[in-house]
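Supplied in structure tokens, the structure appears directly below.
Note that one protein chain is taken out, while the other chains of the complex remain in position.
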Amino acid sequence: MPEALLDVAGLRVRFGRDVEAVRGVSLAVERGQTHCVVGESGCGKSVSALAVMGLLARGATRTATHMRFDGQDITDLSERALQALRGDRMAMIFQEPMTSLNPAYTVGSQMAEVLSRHRGTPKRLGLERAAELLAKVGITAPGLRLGQYPHQLSGGLRQRVMIAMALMCDPELLIADEPTTALDVTVQAQILRLLQGLQRELGLAILLITHDLGVVARIAHKVSVMYAGEVLESASAADLFASPRHPYTQGLLACVPVPGRIRRGDPLGSIPGTVPRIAPGFTGCGFRDRCAFARPDCAGAIAQRDDGLGHRHLCQLAA
Amino acid sequence: MRIGVRRLAQYLGFVIVAGLAVVAIIAPWITPHDPFLQNLDARMIPPSFMEGGVPQHFLGTDQIGRDYFSRLIYGARISMLIGVLVVICSGLIGTTLGVIGGFFGGRVDAVVMFIITCRLSIPFILVALTVVSFVGSSLSVVVMTLGLLLWERFAVVARTTTMQVRTLDYIAAAWAAGCSRTHILLREVLPNILHHLIVVATLEMALAILLEAALSFLGLGVPPPLPSWGLMIAEAKDYMFFSPWVIMVPGLALFVLVLGINLLGDGLRDRLGAARDA
Partner (left out) sequence: MLKFLARRAVLAVLVMLTVLTISFALTRLSGDVAVSMAGPQATQQDIATIRKNYGLDRPLIVQFGDWVGGVATGNLGRSYLYHAPVAELIRARLPITLTLGLTGLAIALLVAIPLGILAAMHEGAWLDRAIMMVAVVGQAMPSFWLGLVLVIWLGVKLQLLPISGVDTWDGYVLPGVVLAFSAIPALMRLTRGGMVDALASDYVRTARAKGLTRVSVVLKHALRNAAMPVVAVAAVQLGFMLGGSVVIESVFALNGVGYLAWESIAKNDFPVVQAVVLFLATIYVALTLLADMLNAVLDPRLRVS
């Protein structure tokens, strides 16, 4: 089996002394495939993405059993080496397109600087490539846009610019942190379609962070469900929706009202309680306080269950 | 051992200001000599811990034989008095202007902004010097001049914070409950911008003290024989090459007082959560 493009095992991120945001996350993103990480706010999914890119704030410590990008270990890579990778072979886009672009520079110059940084390309050629990519992401009049400032573009346009900018150096992996959350519903659909199209055309691997199961259903090949800093279940998208094994995943799916299946008067599903903040030294399952099936042994070491076909979940219950 | 340098600094500021305030208040009881008493036989005596000093004049004497230490202590009175009075005066003017402009907006605000801009455009020190020169120099003139000129920061901060507060829900609730405008201004707006203004007050107090010292140094501030620290520095200027301590001491006193006030102000800003860019 070919090696995954991004292979993360046992990622842990701690902020200061009191908060353990990520507690042993493992995931793999295959070339040309989309892996979605889904979970509630505060589960550590964005932090995991930032940790992979090495973009955590000062004061955060990250460790991992291993983190490999295209076979190369990136866990202990120097900042300089990471800088060379970022924007070149791994790119990232973020949730807030309105504030993610520098207001003082034109769109074109911000895009061209990626090429000049990584390839030494002169600005004129960089701008040509930028115009090409703007067209590819579906922006009309790309030449005009190059000279415009971010505040002159709408949110949807800015997100497209972010995507185009991320593609400047032909990256192999695109990490997208909730790219559609801040956008209108119709624009969301367009952006997702765009990402799928780019994946097909360029063989782009995508690690997509989201809290929206609808996005997952639409675009994911593989899914990891995160909760309180851990991956509770991971499987192919089809498997996950067809037969969720972890009580949390089952609860999440039950929360989604399906037209046709839900009837007027039926209560909407919900999972009582809120996501806990985990301090270092916490043991056992993070979900046990909200789980309908919790048992005393949920406070101890939890079994990692694997069906051998790529469907894993972290639970004392078999299935 | 993480006491925190920041906390330490705040407490230091408080101690300095409180200490000097106490000194200023009980000055008549703790000064060893009368600060105005001249003694031409005992001129320019160095401090008691330096060569040539005498024990009864702890910090020596100035050029007409007055005890330096006593003058220093009385100088604290003048600085603190001026600081407090000026801040009250300029605070009242600036806050009124700022709140009116911020609350009523529109044309009223345009007028207030215009007034503030005009005030900012005037070369402040020159105007202060001119006024004191023409009207005559005395403590009250200095206080009035500084008080009538130093209000712009109060006005700006009061205006900005009032504008922010004006849109908040509890103001709307007060309107809906039928409260009069005056009531809203005095009982709803003012208490909620007060903490920002207190921080400005400390900064302005420090500024007023420094400015009075500068004016007195130039001869157009507090008149002699009052022992303003700025005046003491000016008087000592002619002798500074021979006896540098004469200018070091009042300058250090000024520095310590202003430093204390600034530290206190910073501490208040942190504690009260006031705006950081005032």
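Chains: A and B, in written order; residue numbering restarts at 1 for each.
The rule we apply is simple: a contact is a pair of C-beta atoms (placed from the backbone, for glycine too) under 8 Å apart; a residue touches a chain by one contact, two chains touch by 3 or more.
None of the values given here were measured: they were computed from a predicted structure.
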| item | value |
| --- | --- |
| Candidate in contact with the missing chain, chosen from B:V108, B:M248 or B:L272 | B:M248 |
| Selected residue (touches chain absent from view) among A:T75, A:S100, A:Q190 or A:S236 | A:S100 |
| Hidden partner interface residues of chain A, rising order | 53, 55, 79, 82-88, 91-92, 94, 96, 99-105, 113-114, 117-118, 149, 151, 162, 165 |
| Chain B residues that touch the omitted chain in the full complex | 5-6, 9, 114, 117-118, 120-127, 129-131, 133-135, 206, 210, 213-214, 217-220, 230, 233, 237, 240-241, 244, 247-248, 250-251, 254-256, 258-259, 262-263, 266, 276-277 |
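Definition applied: only the chains that are shown with their structure count from here on.
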| item | value |
| --- | --- |
| Separation of mean Cα positions, chain B and chain A [Å, integer] | 56 |
